[in-house]
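Note that one protein chain is taken out, while the other chains of the complex remain in position.
After this line comes chain A, so read on.
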Amino acid sequence: MPRFSHYEAALGSQLFEKIRNCRVLMVGAGGIGCELLKNLVMSGFNKIELVDLDTIDLSNLNRQFLFQKQHIKKSKAQVARESALKFNPNASIVAHHANIKDPQFNIEWFKSFDIVMNALDNLDARRHVNTMCLVANIPLVESGSEGYLGQVTIIKKGETECYECQPKPTRKTYPVCTIRSTPSSPIHCIVWAKSYLFNQLFGIPEDEDEELDKELNDENANEIANLKAETLALKRIREAMGSQEYPKITFQKIFNDDINRLLTMEDMWKTRKPPATNPDASLTFDKDDIDAIDFITATSNLRARIFGIEEKTRFQVKAMAGNIIPAIATTNAIVAGMIVMQAFKVLNGDFKECKTVYCSPDRRPKSILSESLNKPNVECSVCQSAHVTLNVNVKKVTLRDFLKEVVQGHDEDENDICEVSVEEGGRIIYDVEYDDNLDATFEKLNITDGKMVKVTPENEDEENCPTVFAITHRQSPNTWFQIDGDIAPRFHTNANSNAHKRKLDDSEVDPQEESSRKRPAVIENEVIVQDDDLIMTEDGPQRLIVID
């Protein structure tokens, strides 16, 4: 095709063929996403799916070029698709206006792609996609931008670091006493207005007492007690919300009474500037129209004034309160170009050529530079677990069945306590001291299709690493298990481990088998087999464990 003549010439017909046939998942259709979708469609990618839960806002229009004024309030994913199709009407693009964490986007679905590209702006979604790609064993191109800085890297199970191998820098937190009693910077006032006052008055108040207890020591015991009393008093005042006196009482308390109380703590002000209760304030407290940012700006600036701290504009407050770094459109454009360049290398099977690429004006004269990918962190709790898919009937299988048949294996004495801990979604389902749930079905335990169950042996060593079981529900009259993937040798000692292990080494996979592997496995409803039989599925030979 003439339109792709440049790509065929530059990439070679073999790689270009792969590009034409591969299935791409793009997560996010915002700043990076719009640019990325354009790059994918123009570069010849033909089977693209994209997911975004957002709708288009006026503020997006100066960066996200697939959207125009008439698209405001519509789905980003759907409009992006429509606009991108204009570049090549023959491309196949499927758009999902949904959250990537929705249960419909399960492991089977992820497995149907050859490559996943993130175009996200939040940690939570990135963590989720990271886990899904590790379990599905699909390469992930991860990216991000912050102001003028941009970065692209590759995540591939076993070969590279995963998203959680390195701890992410946490947001700066401030000691509670600084926020509640002795602020000295505008940011202290803003955090006070946003995290304490706003929550106490309008939100679901976080357990402020717990935060205070964390900082309890001999010296501040008195102050901590006073702060707790203050919080309680504010809670009581909140009950009066809606009454006429409410705003006056609240204002009086937080900007007068509490300050006066602080002033009585003379020791506190020996080396610090004390607050003044009657500053030259021309700010008025408007009870009728309290927009979240207006409120925080007003209250934080008022508090700042009381403590003699520099005040900030609404724009600055919004930026500081929201941890916002303004997005730069050109950075997103550069990052999206870097993503496709790395994708070419991934599809070519060239993991050794893949790099982490940075765009950084501060590192001049090298304003774009690349570094080798890092090996996985051997202590990473996310990617160093074995990841398998467990096909199971969640309505029939109990925790006991799972522990006995999958975790422990037939040969073990049934009365032996299974020395593992089992978690799902951050809660403990089972451990050596907690066996209440043994007879509940997976479904009763809310372990349903798409959930991840992590089994960690009490004695962790090389042979006993944790295993994450991604649950795929299968209708079946019997209770049976089918496991796809490598599991830790300790588990399922019943099976002949050699026959069971199936290495997913790309270079050994025959292309024909590979394309047939991409279709999800079809399991019959009724299966009559003996325990330990080898059955041929579309995914290759699988060992069966049958329990009646």
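Methods note: a contact is a pair of C-beta atoms (placed from the backbone, for glycine too) under 8 Å apart; a residue touches a chain by one contact, two chains touch by 3 or more; residues count from 1.
By definition in this document, contacts and distances are computed from a predicted model.
Undergrad: For the chain omitted from this view, which of "1584_t:CDS:1", "Checkpoint protein HUS1", "serine C-palmitoyltransferase" or "Glycerol-3-phosphate acyltransferase 4" is its UniProt protein name?
TA: For the chain not displayed, UniProt's protein name is "1584_t:CDS:1".
Undergrad: For the full complex, which residue in A:P275, A:G337, A:G450 or A:G485 touches the chain that was left out?
TA: Touching the chain that is not displayed is residue A:G337.
Undergrad: Pick out which of A:P2, A:G242 or A:G426 touches the chain that's been left out of the picture.
TA: A:P2
Undergrad: Which residues does chain A use to touch the chain missing from this display?
TA: 2-7, 9-10, 35, 38-39, 42-43, 62-63, 65, 68, 86-89, 148, 172, 174, 184-188, 328-331, 333-334, 336-341, 344, 355, 357, 359, 361, 364-370
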